[in-house]
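Before I ask anything, let me first share the structure, which is written out below as structure tokens.
All protein chains of the complex are present and in place, except for one that has been dropped.
This part shows chain A:
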Amino acid sequence: MRFIQQVKRNTNAWSMLSFLFITIILLPNVLIAINSISPSSENWLHIKEYLLTDIVINTSILLLFTGFLTMVIGTSLAWLVTVYSFPLRNFLKWGLILPLAIPPFIGAYTYNGILNYTGIIQSTLRNQFDIQVNQKYFNIMNMEGAIFIFTMFLFPYVFVVTKSFFENQSSSLIENARLLGSNSFGVFFRVVLPISRTAIIGGGTIVLLEVINDYGVVKLFGVQTFITAIFQTWFSMGDLDSAFKIAGTLMIVVIFILVVEQALRGRKKFSHSTTKLKPIQPKKLTGWKAWGVFAYCFGIFSFAFLIPFTQLVFWMTQTYEKIVTVEFFTLVKNSFFSAAIAAACIVTVALIIANYSRLHTGIVPKFLSKITILGYSIPGAVIAIGVITVFIALDGFIANMFTSFNADAPTALRTSIIMLISAYVIRFLAVGYNSIDAGFSRVGNKYTEASRLLGSSINRSFFRVDVPMIKGAIVGGFILVFVDILKELPLTMLLQPFNFQTLATRAFRYANDEMVNEAASASLLIILISGISIFIFHKILDKGE
């Protein structure tokens, strides 16, 4: 009886919508889980015998090293730009987020273009100085190369979260520690690292999920991972069941990562009594210290942004006449609108679920919030096929409905952009959700509680109190999702409607057909649009919330 009462009390539009969205996200996952326990085929035995060990080892090495390096680099950079003042600091504070604008597969193609035999380095050495180098030292297409590429283009995920954490959370703690006589290293390792664990690990988890899902880089570099194995068994061997089995195994890996994340995060919650925090006073560095810190930060910036960007500009000057035509602007329009609309949908859905799960205690709301991340963890290709299946059923249903009323059925949903947008929402909800959830946990529940005590309804409190307080997190989430979708490949390629291409698919096609120079214009536009978004994002973060 009490249980029913409790359910009744907790049931409102917020909870119902939350459950609806979660069900939609859960569908493809359940599909994988069910399919992965079907009886073993001959192919699966073959995969187990010849491939699985390699896949597991390669994926583990990639995750381990990329995870470690991105956390070290991301956290150290965030710390340096937050507490010290040195040359170009103001620029680097947001410049170091820019590598996010470069899709890793474009980074990989670009670095291969720079380093290979006809690249700028080797051809200069050869033509100007008559030096032939050993290819071994210029080969990036291997495991080490893949780790380098992922680290360079994904570390900003850690950088962004930890930087905003340092700025918003730790100023008083840092200053107190300083007053108590701790030196810089002491402050960092004894005070800052322990309290920022959650942020660092949260950022690191996003990096790991991105690595797991990458197809472009590992395919080019010839590194066998779960994703390449899924594509190979599914598409080359035509064996969907075995592909589901690999995807199922991959899900176990993902769940393992998420459980470890939870364990490492600990249970502590940090929220502040005011939303206006005193900003940290950066300590001015002088002499070799200033230049050392500058060299480290600017060095990373160069490898992760400046060098590949310059190379792309150079390639563009060689090819833009052929590439930048009227049709090219359709690509820009397609990319921009599909990403913006999907991001708006995601932010709205994330707000509803996050608001529900924070205002209710108990296992169900917690569980709901964890599920949002699942879409982010399954390969885009798997989501795509799930979504197509659902939409074909939906179309059939709608058509039946219309015929029973003797009306003409409207244009099919599956040939429209709606299918693609839905898939984006399922895939990237986690990114928007994380940002909004972080926003909520920063302000805590007390303002909402006060507002409710003063007689406002949940909805009024939500629109008048909660939303304005986490505006920054909402816009931030929107922009992160927007940038992610601009770069997205497998979903777009599998679900595009007729005559619909994006900058990312165009760039990938040229690159995949081994025409890297021609891929430069589209790549640069992705980087430009993302770059501007990131700049705005930074401005918002900088203003605080």
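In the analysis below, contacts are C-beta pairs under 8 Å (C-beta built on N, C-alpha and C of every residue); 3 or more make two chains touch, one makes a residue touch a chain; residues count from 1.
Definition applied: contacts and distances are computed from a predicted model.
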| item | value |
| --- | --- |
| From "Putative sulfite reductase-associated electron transfer protein DsrJ", "Transketolase family protein", "siroheme decarboxylase" or "Fe(3+) ABC transporter substrate-binding protein", the hidden chain's UniProt protein name | "Fe(3+) ABC transporter substrate-binding protein" |
| Residue of A:341, A:364 or A:540 in touch with the missing chain, whole complex considered | A:341 |
| Listed residues A:117, A:329 or A:402, member touching the removed chain | A:117 |
| Candidates A:395, A:437 or A:466 - the one touching the absent chain | A:395 |
| Contacts of chain A with the absent chain, listed as residue ranges | 12-14, 16-17, 43, 46, 50-51, 112, 116-118, 122-123, 132, 135, 139, 141-142, 219-222, 224, 228, 232, 234-238, 240, 318-319, 322, 333-334, 337-338, 341-342, 344-345, 348-349, 351-352, 381, 385, 388-389, 392, 395-396, 411-412, 414-418, 421-422, 457-459, 462-463, 493-494, 496-501, 505, 509-510, 513-515, 517 |
